[in-house]
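On to chain A.
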Amino acid sequence: SSEGGDSGGSEGYPRDETLYTTGTAWGPPVNWNPIMRGQYAVGTFGLAYEPLFHYDPEENEYVHWLAESDEWTDETTHVITLREGMTWSDGEPIVAQDVVTTIELGQKDVSYSNIWNFIEGVEATGDREVTVTFSESRPQEWMNWAYSNPIVPDHIWADKDQQQLTDDPNEEPVGSGPYVYETHADDRMVWSRNDDWWGTEALGLEMQPTYIVDIVNASNEVTMNMISNNEVDLSNNFLPGIDQMIDGQAITSYYDGPPYMQSANTAWLVLNHDREPMNDVEFRKALAHSVDMSAIIDGPYSNLVEAANPTGLLPQWDAYIDHELVAEEGYTYNADEAVALLEDAGYTDQDGDGFIDTPDGDPIELTLQVPSGWTDWMEAARVIAENAQEVGINLEAEFPDHDLLVEDRNSGEYDLVVNNDRQLSNTPWTYYDYLFQLPLRDQQTTVNFGRYENEEAWDLVEELAAVPADDVEAAAEITSKIQEIQLAELPAIPLWYNGLWSQQTNTTWTNWPSDQGNPGYATMWDGWFELGAVRTLAEIELAE
Partner candidate 1 sequence: MWRYMGRKLGIYGITFVVAVTINWMIPRFMPGDPVSSMLNRASVSDPEALERMNTYYNEVFGLDTPLYQQYLSFWSGLLRGDLGISVWLYPEPVTDIILRHIPFTLGLLLPAIILSWIVGNRFGAFAARSKILDNTVLPLGYILTATPYMWLALLLAWALGVVGGFFPTAGGYSFALTPSWSWPFISNLLTHWFLPFLSMFLVALGGWAIGMRNMIIYELEADYSNYLQALGAPRRLIRRYAFRNAMLPQITGLAVQLGTIIAGALLTEIVFNYPGLGTLVLNSLNNNDFFLLQGIFLFVVVGVLIANFIIDIIYVLVDPRTRVQMTGGAS
Partner candidate 2 sequence: MLELSHVHKVYRVGAFGGARLRAVRDVNLTVEPGEVVSLIGESGSGKSTIGKMVLGLTGVSSGQILFEGNDVSRIRGFSAKKEYYRRVQGVFQDPFSSFNPIFKADRVFEMIRSSYFPATSDADWRQKVLDAIGTVRLDPGNVLDKYPHQLSGGQLQRLLIARALLLDIKLLVADEIISMLDASTRIDVLNLLADLKERGLGILFVTHDLSLGNYVSDRSVILRKGAIAEMGPTRAVFENPMHPYSRHLLSCVPQLHRTWTEVDEELAANPPEDVVLPTVGEDDDSAPLTEVEKGHFVGIDQH
Partner candidate 3 sequence: MTLRVNDLKVYYQTLRGDVHALDGVNFDLADGEIMGLAGESGCGKSTLGKSLIRLDGRMRHVDGTIELDGENVPIADDRAMNRFRYHEISLIPQYAMSALNPTRKIGRMINELLRSRGVRPADVAEELDRRLELVGLDPDVLKRFPIELSGGMKQRVVMVMATLLDPSLLIADEATSALDVSTQRSVVESMVEFRDRGYVKSMIFVTHDISLVYQMADTVMVMYAGRIAEKAPASTIINDPQHPYTKMLIGALPEVGTTTEDTRLEGIPGTPPGLLHPPTGCRFKDRCPIASEECSQTPPLVEIEPGHWAACWKTGR
């Protein structure tokens, strides 16, 4: 990889043409391969490569992006038409074959190979028209792919073999998006504006910064310092204590007051159903009642997050929440209730050590694991453990190494963990898939870490997957049924909504998204450009 570019130069990037961002990249940019999910440089997907659709969570609707229009000709056929006159950054036109190639890459070993479980075939039925046929109708899952995966140019990617697909760093990314690669160094990634971007005309989006310098995340204190010195415009990392710096003027976030941040995902308390007493719903309920969320939110998070809804669904998914049901069946912090629940279910202290034992009289000793070094979670875990001890559950917080935790979690060798792997998306199906997916495997690598088995719930989730992508009502009907089971069974306990950490300085760039009638997302996180964050780059304005 090379250092130094030809522009920018020693005089640097003019401050008023450059947007400095940080908090997303956790390591030097080494890779611009959009197929290598999770490894590529910040902006590779979103700034350089783009998907067919965007999804607007506020409006709960899909936005055509590279696609000009789309149509389900029947339940298993999706016809997508591309916009006219788009070109790749190397000047080649963007055509249907590009989409076909991209989808067909899924037949090799890439992160989205699973779509071929239900895709039957894909065909360029015109210069700009692609027809996808499905063996099984799963529009929710398909649309999830369609908005969250980049289209790559056929003329570059068609001939890559497996090795190249996974190993090629793709140093000169040829994309369709508003920015092109400028330069990079170990601690930064620099993009420069693509003035030929199709979207300027087609969407009327004029990207404001000429350069985007994304700084590799250092440490909290470094970032805090850069913020206070106006060295960075947008920071997308959790910064403890930032609430003391957000003043609504120089430093802003989405809200002026708590929780300051929009919600991005749910942190769950995952229980291992293969072990006693977590397999007992009464115990799970008691545990759920014992957690004093306000202590966590008030403590380690200093009100930067909000407590999660008992369903765990994000606020953006409000339409899918059965509020009546929640009011009836939901739970809140109530230590007495927890004690009562335990007692009723036969959990009492039989050996007199001050902690409850199983109804059979076996002592209960549980550990709650969170990765060592994840300081906010460590603090939260301590609070949860303390809360549990207060109601008589012998629960200790433990901080193993992250990898070890993942290994244990995947193989089911744990009592309790905290997890937030699933993000906001186009559909709560992703969450339910996460909670209920069956069948269980030896290794649960991405979903259902709790190894909870409920055929009925899983059937409902499968049903949800088949609901047409824009049919919210039909979907809500199914989610309500799922929630009934969820609240009765509590397979996992939703804790809080992790924020879409985002703090902006207004000295150079202003007009950031806020709750003051300026919706949107100010973030560089992977997966959020497609949720509308890329528009923010067009909407910000130079400060006076």
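Assume a residue touches a chain if its C-beta (ideal position, glycine included) is under 8 Å from a C-beta of that chain, and two chains touch if they have at least 3 such contacts; residues count from 1.
Picked so that all candidates are chains of the complex that A comes from, given by their letters.
Quantities reported herein were computed from a predicted structural model and do not represent experimental measurements.
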item: Touching candidate - 1, 2 or 3 - for chain A as found in this complex; value: 1
item: Contacting residues of chain A [partner candidate 1, same complex]; value: 1, 3-5, 8-13, 15, 18, 20, 26-28, 30-31, 37-39, 109-111, 113-114, 166-167, 169, 183, 185-188, 213, 215, 218-219, 221-222, 225-226, 231-232, 373, 401-404, 406-407, 410, 421, 441, 443, 445-447
